[in-house]
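All protein chains but one are shown at their positions in the complex.
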Amino acid sequence: MNDRPPSATPPETKLWGGRFRDSVDPEIHRFTASLPFDRRLARADLLGSLAHARMLLEQGIVDPPAAGPILDGLAGILAELESGRLAVDGADEDVHSWIERQLAERIGEAAGRLHTARSRNDQTGLALRLYTRERLAGLVRLAATLAEDLAARAGDHLETFLPGYTHQQRGQPVSLSHHLLAHAWSLLADARRFRTAHETAGVSPLGAGALAGSPHPVSPARVAELLGLPGVFANSLHAVADRDYAAEAAFACALCLVHLSRWASEVVLWTSSEVGFARLSDRVAKGSSLMPQKKNPEPAEILRGKSGRVLGDLQALLVVLKGLPLAYNSDLQEDKEALFDALDTAEGCLTVSRPLLAGLAFDVTRMGQALTGGYLTATALADLLVGAGVPFREAHGRAGRVVLAAEERNCELWELPESVLGELCPELPAGARERLLPEAAARSHRSPGGPAPERVVEQLAAAREAIAAELAWVDGLPEPPLRRALRDGTITADRLA
Amino acid sequence: MNDRPPSATPPETKLWGGRFRDSVDPEIHRFTASLPFDRRLARADLLGSLAHARMLLEQGIVDPPAAGPILDGLAGILAELESGRLAVDGADEDVHSWIERQLAERIGEAAGRLHTARSRNDQTGLALRLYTRERLAGLVRLAATLAEDLAARAGDHLETFLPGYTHQQRGQPVSLSHHLLAHAWSLLADARRFRTAHETAGVSPLGAGALAGSPHPVSPARVAELLGLPGVFANSLHAVADRDYAAEAAFACALCLVHLSRWASEVVLWTSSEVGFARLSDRVAKGSSLMPQKKNPEPAEILRGKSGRVLGDLQALLVVLKGLPLAYNSDLQEDKEALFDALDTAEGCLTVSRPLLAGLAFDVTRMGQALTGGYLTATALADLLVGAGVPFREAHGRAGRVVLAAEERNCELWELPESVLGELCPELPAGARERLLPEAAARSHRSPGGPAPERVVEQLAAAREAIAAELAWVDGLPEPPLRRALRDGTITADRLA
Amino acid sequence: MNDRPPSATPPETKLWGGRFRDSVDPEIHRFTASLPFDRRLARADLLGSLAHARMLLEQGIVDPPAAGPILDGLAGILAELESGRLAVDGADEDVHSWIERQLAERIGEAAGRLHTARSRNDQTGLALRLYTRERLAGLVRLAATLAEDLAARAGDHLETFLPGYTHQQRGQPVSLSHHLLAHAWSLLADARRFRTAHETAGVSPLGAGALAGSPHPVSPARVAELLGLPGVFANSLHAVADRDYAAEAAFACALCLVHLSRWASEVVLWTSSEVGFARLSDRVAKGSSLMPQKKNPEPAEILRGKSGRVLGDLQALLVVLKGLPLAYNSDLQEDKEALFDALDTAEGCLTVSRPLLAGLAFDVTRMGQALTGGYLTATALADLLVGAGVPFREAHGRAGRVVLAAEERNCELWELPESVLGELCPELPAGARERLLPEAAARSHRSPGGPAPERVVEQLAAAREAIAAELAWVDGLPEPPLRRALRDGTITADRLA
Partner (left out) sequence: MNDRPPSATPPETKLWGGRFRDSVDPEIHRFTASLPFDRRLARADLLGSLAHARMLLEQGIVDPPAAGPILDGLAGILAELESGRLAVDGADEDVHSWIERQLAERIGEAAGRLHTARSRNDQTGLALRLYTRERLAGLVRLAATLAEDLAARAGDHLETFLPGYTHQQRGQPVSLSHHLLAHAWSLLADARRFRTAHETAGVSPLGAGALAGSPHPVSPARVAELLGLPGVFANSLHAVADRDYAAEAAFACALCLVHLSRWASEVVLWTSSEVGFARLSDRVAKGSSLMPQKKNPEPAEILRGKSGRVLGDLQALLVVLKGLPLAYNSDLQEDKEALFDALDTAEGCLTVSRPLLAGLAFDVTRMGQALTGGYLTATALADLLVGAGVPFREAHGRAGRVVLAAEERNCELWELPESVLGELCPELPAGARERLLPEAAARSHRSPGGPAPERVVEQLAAAREAIAAELAWVDGLPEPPLRRALRDGTITADRLA
């Protein structure tokens, strides 16, 4: 004998209750309800619904007497939300139900025409894409602004020299400008990736319905146009199943956090007693509850740690997508929190990096002291030999032996007696010793992209240009026609500009 | 010239403000404050603080006139929190500061003696361990209880037969009991892992101080005893740096979610039109906002998707730990949200699986129908040939050819004419055809751990015993002496039981 | 007293031996040697070295008598490698050392001039970028070709109808063409991401040296031009520290594998007895060692499983990068195997998907049968009501009740008596019942991107155009000047075209 399902209780009021005779178990409702986290999509969903309603009106699918109240009602809800007079709350299963309920409470039965020719599957995709784009544009600005801050600091230190490191060992002298700009270029690459993800997200899925489009004469292109989205879905099944934009956005956040973790690691190192290249102002450090002398670079440590979180978010999102058959599956509901956390964390970390950088006072004295003691110009010596015709391999070996000689004498390369240097490296031109001073070596590295001040001046100009281009991109994002109509109060007009 | 840090503003009141002249930047405060998420450690931290204060008293580090108000004050805060009269809220940087502030507001300056001989580094470790253990014990119970539900359903279906699948292809007949118990064993393994992680977390770090212990005559062992923790740290540096327990807990959650994702996948499959082995009651299904006929297994899909989240949490935690030098680093503050999310998700998913299972009505008719058409007893045929002395490889090949013959005739193996069967398999004993009926084949698989009803009866008994042992373990967890003293009102007594 | 390092043994011959007095521990050598995996960079590294040598010649850094043998020697090694006469093998610590040793064996001491003004840090970055670009171009072709195969199959099935699924439940009727093209669009997005990563990798780091450029008059732009790389590094520290291109490539592979896992999941489902929408030819299925009747979709299962591997590779890469300070650190050596595995797996999986798809025979009869029994046209009924003026919410509820009525009668929607339909839905126009037939419903979904055959014809054309554009991009990749010179034998000429 087949099992019986548990006995029936009165059905609830849901968007989809028609064929259901029993209400949802409260535990199940709690588990499946997305309102606690998708409420933040309310604005985006209202914009999407306005565009949908406007399209239904323009295409004659809903006639003006019904469309007018819908448009006005949605615009009213949006205005109240944006002004803070209304908050998204309640027992609704998701933000879409919440909005439809709000609308019905305001305009009555006509609200029931709004969902014509769409499903929550295409609707939620649209809202998530609009929301993600807005956040990504914000991240472009933040990444570029942090790069700008770095460039500004770099501008002050074209002639501040310090060791450049590889393997956390002193390598060759570079300038602080050069060093700071290295981080700026990573941030500019992040800005580019945020823009690319913004473009990926710019495809409207509305009109895909649940998975199979519609028999009504909908115009997905018009919806996209109203919302300022440059593209329209090509395939309704793909449109509701696709989360590539979410994965791209999360990946861009993850790589950005990796970059910040590298910089944060450096801040921790540089502010240690041992390195001492920078001090943190009291405004960006924390003390110890036990050790009274401590001044800890907590913001930098937490910044470094946050990378784990976003790597986890990226993984979460990809795992959710793994193995899902077409078209929509509710697993996709789990895309949101991972994506939101990645966006929030990237935003929070980029934001906090600005005061952290501002609170970092560089100790150029310590930097200068660190230029000695590590034989940082051994390569410069080898290069001088190369200039004198010695093959590089041979020059490298000889410079190594000079280092040993200096180690034995416990002196710097430029302090070695001429005789010793001359014996090991007879090819060296006169005046070679001065060229082994760290600053001289840094200044001599005039190759493109190198640390010589004149090269860094060029680099700084290039970075500033790239930063300006990113900021101009954000500033130049056009206002969507729908937003304009809302501002102008023409949302129910016959024609929109 | 060295950079100057930004100009000074009046210092704030912090636990560590002594050497600071300037207050923390608000952005930095927001970024580094952990109260929004570590507030859930309030109860655990209060218990830890009570044990610490009691130890300070017993060891004579704090004398009774000071210790009494501290103990009473902390007990009062705990009581108010547990009764819901007090909520953790405010601008404090963490839950520890919040508690110390609460205490100071109640008992004044004496509160300042509580933090003697400890640091937030060992304090937070203790609170997190206590909290994690409590949650893990809850997960043992939930996993065992879900296994119990599965066993209960299994008890009803010892003689319900259905295809067992490999590669999502029908393989050999098994019983529904056998199938359901397979999931129960996974959950029992999860319960075991939760217990192991509980044991790992059972080492008290209090007394490690910031990293180097203390000059005061503290007794870490007494603190552990009061809190019912079986172990004490061996090395103070390790104690504050160690997060193995968090990683083990997150891993146990991740593997549990993987198991639930496998079961959830099956629920989705089984409730599809195509498989139809089960139907979902209205109480655990959801409808479509567009398609009126739909009944979607959303809870099962979300359950499957949640695995991504916990895999992400585990990764986040491990990435945070990567590369951190000894001893404490603030990156470790980022352990909490990942761990909390893993614990919450495991709890939520195990909890919701119970009504989901209860809402699953098995369709034994469809199961029975699925036993035909897939030549599920081809192996049984091969085994009969083996019994008649044919080497297995040869028997396997012959059975394959019999399958082809049946396919050509479009009939079941047991419907093949005796002549055909006899020609291909002359060794077959009389009556072989009946033994090719699916149910007969399932019943004949009497090997240990196999699907024959008498074996499953044994297995069910073993599972129930294992479940009972897990539940007994949870029920048998002793009440810590400190809790008893709080209940008895003897927290400031000379001697505790 | 300070510790003493272990006693000295004779030094080895390494590229960097000058200041070392003792040889490397064999265990350490084994652990740090990268030749076993970076050998696959040999061709790319030779091309990079040729470009470097050519630039050194053109810039007058190495004079023609030395540069000539170097160029000829490298060209000779490359030719032997490409023809298979030479294999990369030996005890060298990396492929760069191997090549330099090969060169020295051929041309003697002059080989020592090749490494002038470069380091392994910029050299290995260049080789990895060249290699990655070559592989990514291959992946663009493979993804587009698989999309082409899908489009070709789609072209045969414009009028083959089957259920479209959401939540693995039958939703609305679609065509097989439409369904297959959904996968094609995902692959086209993958192709785009491979192209973007190709562009990201197209920045030459050569000339960055170890981290600080060079005092020699090198021309990084000329090296890039010779190799056909569109960009040049801006900052020497960033150039050697940056692995964004590797992460982007791995991410593109990961998302591609996620897409393939979704398709593979579908293949497993469709070839199950229960769904039966497709059968696998013997050429792409496997049998069971025990169960003679089995025909398992192993290639599809493995394809699905491979997604785990590439998600792991992506994480591995990001974790390696986490927290590394500037500039080069040897952790970066660990970028290679993860990246290689991601590229190999993506290539292998895209490659095998073609015969797998070819071996898939669709069972259109089973597809047609599945159109009944699931009330797939309940939405069509609601849409008809909407067309007759009923608000959608009301129409949805009514259609739900019609479904219940049909369930009670155990009949299809279009089989319901006119009277029943008329009573529940009096607004329905005449002839509505025929429009509830699944095929009619699919044909009526004429919205853009929908399943109606005329829409899919348009979509197919768009997909083919997009595919052709991807393939044209790969075919149109220009031959780098260096390659041309090698082909023309003008590598040592005064001027290159």
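Note that the chains are named A, B and C in the order they appear, and that numbering of residues resets to 1 at the start of each chain.
Following the convention adopted for this analysis, contacts are C-beta pairs under 8 Å (C-beta built on N, C-alpha and C of every residue); 3 or more make two chains touch, one makes a residue touch a chain.
This one's a predicted model, so the numbers in the text were calculated from it and none came from an experiment.
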item	value
Residue in contact with the excluded chain [from B:Asn121, B:Thr160, B:Gln293 or B:Thr492]	B:Asn121
Residue in contact with the excluded chain [from B:Arg30, B:Arg106, B:His238 or B:Arg484]	B:His238
Candidates C:Leu311, C:Leu343, C:Leu384 or C:Leu482 - the one touching the absent chain	C:Leu311
Hidden partner chain, touching residue among B:Thr145, B:Ser330 or B:Ser353	B:Ser330
Interface with the undisplayed chain - residues on chain B	15-20, 66, 109-117, 121, 164-168, 171-174, 178-179, 181-183, 185-186, 189, 193, 196, 200, 207-221, 232-242, 244, 247-248, 251, 254-255, 258, 261-262, 264-266, 269, 304, 307-308, 311, 314-315, 318-319, 321-330, 379-380, 383, 386-387, 391-394, 396-401, 403-404, 441-442, 444-452, 455, 459, 462-463
Touch list for chain C against the chain that is not drawn	1-6, 8-9, 11, 14-25, 27-28, 30-32, 96, 115, 118-121, 156, 209-210, 279-299, 301-302, 304-309, 311-320, 322, 329-334, 337-338, 348, 351-352, 354-356, 358-365
Contacts of chain A with the absent chain, listed as residue ranges	166-172, 268-269, 271-276, 287-298, 301, 315, 319, 322-323, 370, 373-376, 378-379, 381-382, 396-397, 399-400, 402-403
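Keep in mind that, in the parts below, only the chains that are shown with their structure count from here on.
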item	value
Of all other chains, the one whose Cα centre sits farthest from chain A	B
Centre-of-Cα separation between chain C and chain A, whole angstrom	23
Inter-chain centre distance, chain A versus chain B - centres from mean C-alpha coordinates, in Å	32
Overlap residues in chain A, where contacts from two or more other chains coincide	15-20, 115, 121, 209-210, 304, 307-308, 311, 314-315, 318-319, 322, 329-330
